[in-house]
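For reference, the structure I am asking about is given below.
Yeah, one chain of the complex is gone here, protein chain that is, but the others are all in their spots.
What follows is chain A.
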């Protein structure tokens, strides 16, 4: 396989995007055709589901808006052919390779199970293409110029379906998907009779390409089902002996701030905030009882997109790096900028942001800010907003632990600490912000579990 399967078409795309697409459905007043659009039928926002009683009982109707779904995977969208194949797999273990794929709006997340208990006999029987995939994936940390294996996330000595092995976490930009499919065709993946379990919007978008170009049938899976499954599973296996879940103590204090493990022994109820390109917010009441509460289109894609426009940066890492050096208070108008200090009438502290980018209304101040300041302000704006919506959802759903996941949080300590602080401050200590080491990979893990029929 050698020269990297993601190489060819990638040079054109300078920007390695870094956030996953969780689907955050947002409304648009009348589009070009002027027709009013209906909200999602299946995963409609339930921002205002009948006020307080919303969490009381699960509806029997799975099609009802905003109603908790009791049967995860029941809406996998899989074609009957692949469904049959999945059915037959139930009896025996699926053939290797074992992949789980989550194709988001910005990033593709791929988890790969590398069996470490392969017997000599097995190795002999292993077809060449299978072996080369294994070797290629496990011996490299980068694929082409944009594919990356997050080595630090690798889960070692995992037992899955009776097989022992390591779980690898790989990501690449969604715009390289055609190259990935082409690679599958070139390497004759279809001869392996493997099943690709895929979730995320891209599972639908690229289904036809998988079939016609790669001769591969996708088993499409619901992304929220996969997300929940993945999180619960990963939390249960831990992180190579360490805790998967963590929180921040003294998040506002650079000196005293500490990342501490959190034991999620009582996970329910749980507010799950998945920050990819957009944001989805789920209320989880048990392993297979959850509902999508709402979402916002102001997510990781917005942060990175605005940073690109404002600073000319080209990667998520670069955007974050700039943000780490900037000062958002030059860009934002704070409460103290308006009131000279705290606004006591309403109990607002002077340091709170009154208007994001509010200083940029003035020409002089526009001329006085740096790109770093703008990147920082963008990060603060998006993060605060997510925190604020999450807090309101937690209050409305009467849930006090909030887990933030998604690739927006990758290497993004500023955002995590801000979320932790904001949630604590505005809730007067009632809400706790939790985070998880494998941030953006839960959907892909969930897809893998679906392949293996692990409940």
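Criterion: contacts are C-beta pairs under 8 Å (C-beta built on N, C-alpha and C of every residue); 3 or more make two chains touch, one makes a residue touch a chain; residues count from 1.
Keep this in mind: contacts and distances are computed from a predicted model.
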| item | value |
| --- | --- |
| From "4'-phosphopantetheine phosphatase", "GATC amidotransferase", "Exostosin-2" or "Auxin-responsive protein", the hidden chain's UniProt protein name | "4'-phosphopantetheine phosphatase" |
| Given A:298, A:320 or A:451, the one touching the chain that is not displayed | A:298 |
| Contacting the left-out chain in the complete assembly, out of A:178, A:201, A:238 or A:261 | A:201 |
| Sites on chain A contacted by the missing partner chain, in the whole complex | 13-15, 17, 19, 21, 23-32, 34, 37-45, 47-48, 51-52, 65, 77, 104-106, 173-175, 200-202, 204-207, 276-278, 294, 296-302, 304-306, 308-310, 331-333, 338, 345-348, 352-361, 363, 366, 374, 381, 384-385, 388-389, 392-393, 395-396 |
